[in-house]
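Sharing a structure with you now.
All protein chains but one are shown at their positions in the complex.
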Amino acid sequence: MPSRPDLRLSITGNAAYSRRTTAGMAKRKFSTLPGFGLTMGYTLLYLSVVVLIPIGGLFLRTLDLSWTEFWRLVTADRALAAYRLTFGASLIAACVNAFLGTLVAWVLVRYDFPGRRFLDALVDFPFALPTAVAGLTLANLFADNGWLGRFLAPLGIHAAFTPFGIVIALTFIGLPFVVRTLQPVLENFEREVEEAAATLGAGRLRTFLTIVAPTLLPAVLTGFALAFARAIGEYGSVIFIAGNKQYESEIAPLLIIIRLEEYNYTGAMALAVVLLVVSFLLLITINLLERWASRYQN
Amino acid sequence: MSIEIQNVSKQFGEVTAVNNVSFSVKEGELLALLGPSGGGKTTVLRLIAGLEAPTRGDIFISGQRVNDIAVQQRNIGFVFQNYALFKNMTVFKNIAFGLKVKKWGRAESAARVAELLELFGLQGLGERYPHQLSGGQRQRVAIARALASKPSVLLLDEPFGAVDAKIRQELREWLVKLHHDLNVTTIFVTHDQEEAMEVANRIVIFSRGALEQIGTPREVYEAPVNEFVARFIGVLNVLELEVRNGVARLNELEFPGHGLREGQRLRIGFRPYAVQVSSDLSQYRCRAVLRHTFFLGVMLRVELELPSGLMIRARMAKEEYAQLGLADGHAVSFQIRQYRVLAREGAPLAPETAAVQELPPTMGEGI
Partner (left out) sequence: MAGPAKSRLNRIATSASRRGAEESPLMKWLLIGVAFAFLGIFLLLPLVNVFAQALSKGLQFYLNSLTSPDTRAAIRLTLIVAAVCVPLNLVFGLAAAWAVAKFEFRGKSLLVTLIDLPFSVSPVVAGLIYVVMFGLQGYLGPWLDAHNIQIIFAVPGIVLATVFVTFPFVARELIPVMQATGTEQEQAALTLGASGWQTFWHVTLPSVKWGLLYGIILCNARAMGEFGAVSVVSGHITGQTETMPLRVQALYEGGAGASGAAAFAVASLLALLALVTLGLKTLLEWKQAHDYARAQQTIPEAGPAITKRTASTWP
């Protein structure tokens, strides 16, 4: 079946596309096209100056610390509390997004209903909105006297200034990732396979669980990882709604800033290195997931 | 199981895909649904399967009305054009899927799958995944999967469309043999009239949602009920004639006027085999030059160009061609022994004029 190139201007999974098609391209050397030296050179130069050297600088600086000193800084109680909060809240938010994001993607691709296109465009909203605005409006909404908070307060659920609020903010900013990663996969899904299962006697739920879900799993996991990675580094949308109380509702990025304001540069750098390393690991994991996902497609 | 389609119609929004179709399928029959793209044949197949619901009309399987029975309960086997194999399962699991759903025991399932792998020439491929199989193998897995739970009817949607031509031929023969061995009622959809003619016991011809004709391959070839069928099946020479002085003519060719008035038009068709060719220019009335010879194996098709520039096709056996000493560029004489009226201006087609007309007197081979 001829395949249409993915027309959606994607905010998330394009990196996978480039890796996939690179592998599929002919192995001939297109040395006839000019400009390789120039563009490659500039690319590497710019990349080094803007990204590699500064990041390298950070690592180098932390090497000034002895290993014990480093370890002490990154395992301080306050730091540990911050990690727990950051990773825990990010995990929960990513899980919520994985589940509900799959549902949203399914509804957007499979069904036609009034307002579908509007909903589809809306999904990108968290990605386009500045984080500070997101934080501000969510904090306002979920405050005990806010539009939504007033319904939750009588139930004893306080969203603002608690870890719960952090999860809400992280769910907001991670929302597009699972949906956008899953949509192309669902769109290319062969409906006839589901019909085949039906002709063989399988009911709808069984068909979904044994035939559809396994095929969607790699994409869902990729979206999950992307949402998770985004969430652990998130700052702007969280600090408005979190209580920012140390040990309790203080996320790791905030702790870094506090350390900076205390002129505790080494403390800040050590924490930053931890976050960087986690970012790198996640990036690699996401690459691997995307590779797995594209292999599955073929 | 016998199947009965009664006055079935299917609308998709404003589009009428199937328009008041009725026919029956005999038990154990191998039936082809034939027609051009968009003709409605796939829709009819899906209606029988239960993948679509008819807008009007009834469908009976073994005498039972199945309109309200879900596809899962109809006990049919369906083979999709692009196989629709479960990519995340091995060949074994694919074939066993239907058995698992119907709660067969593990031992019985394994035995049945092994039996099918053997029958379909797929031994040793049980643990492979679909992407590790060739096109022909995938198609056989798809058919095996459909037949695993012993359905009462097997439905195939353009089963050999996605395969190479050579494999297609082999698969056709294999399907005929399979049907003969298993004796399960089989309906398949195709747009390839050669395929339908070669494989099916009977053919149902669709065009634009309507049923044009149903009959054995011989019937639809020799006795097409209308112009569409005549043109769709096999090769047909078509002439537009105008009546002058009681004779319907086109340049130098003359045919009986069939009661039409001066100036009215007549459209006739004749098969290539109905053209009798001779290298003796005085044997028949009409003259032509042999422009092109198509070599089709035992038979040859030749293209004749008349003095007016008109081109018609004739067919003859290799031996006859050699005997007559023909070659491209030769002058020949010919006559048309049989023809059929396709359409006539002003008056609807009366039954007798729709039949084949013979030009007096003729000594041709049989059909």
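Order of writing sets the labels: A and B. Residues in every chain begin at 1.
Here, contacts are C-beta pairs under 8 Å (C-beta built on N, C-alpha and C of every residue); 3 or more make two chains touch, one makes a residue touch a chain.
Computed from a prediction, not measured in an experiment: that's the story for all the values here.
When the missing chain is restored to the complex, the residue among A:Leu73, A:Ala89, A:Leu138 or A:Leu182 that touches it is A:Leu138. Of the options A:Ile157, A:Leu209 or A:Ile257, the residue whose C-beta touches the omitted chain is A:Ile257. In the complete complex, the residue from B:Lys102, B:Arg231 or B:Arg265 that touches the missing chain is B:Arg231. Contacts to the hidden chain, counted on subunit A, fall at residues 4-9, 11, 14-15, 17-19, 21-22, 25, 27-30, 32-36, 38-40, 42-43, 46-47, 50-55, 57-58, 61, 100, 103-104, 106-108, 111-113, 115, 119, 121-126, 128-134, 136-138, 140-141, 147-148, 171-172, 175, 191, 194-195, 197-199, 204, 207, 229-230, 232-236, 240, 253-254, 256-257, 260, 265, 268-269, 272, 275-276, 279-280, 282-283, 286-287.
Just so we're on the same page, only the chains that are shown with their structure count from here on.
Averaged C-alpha coordinates put the centre of subunit A at 55 Å from the centre of subunit B. Those residues of subunit B whose C-beta lies close enough to touch subunit A in the complex are 49, 51, 71-73, 76-78, 80-82, 84-88, 97-98, 101-102, 131, 142, 145-146, 149. Residues 1, 190, 192-193, 195-203, 206, 211, 214-215, 296, 298 of subunit A touch subunit B in their complex.
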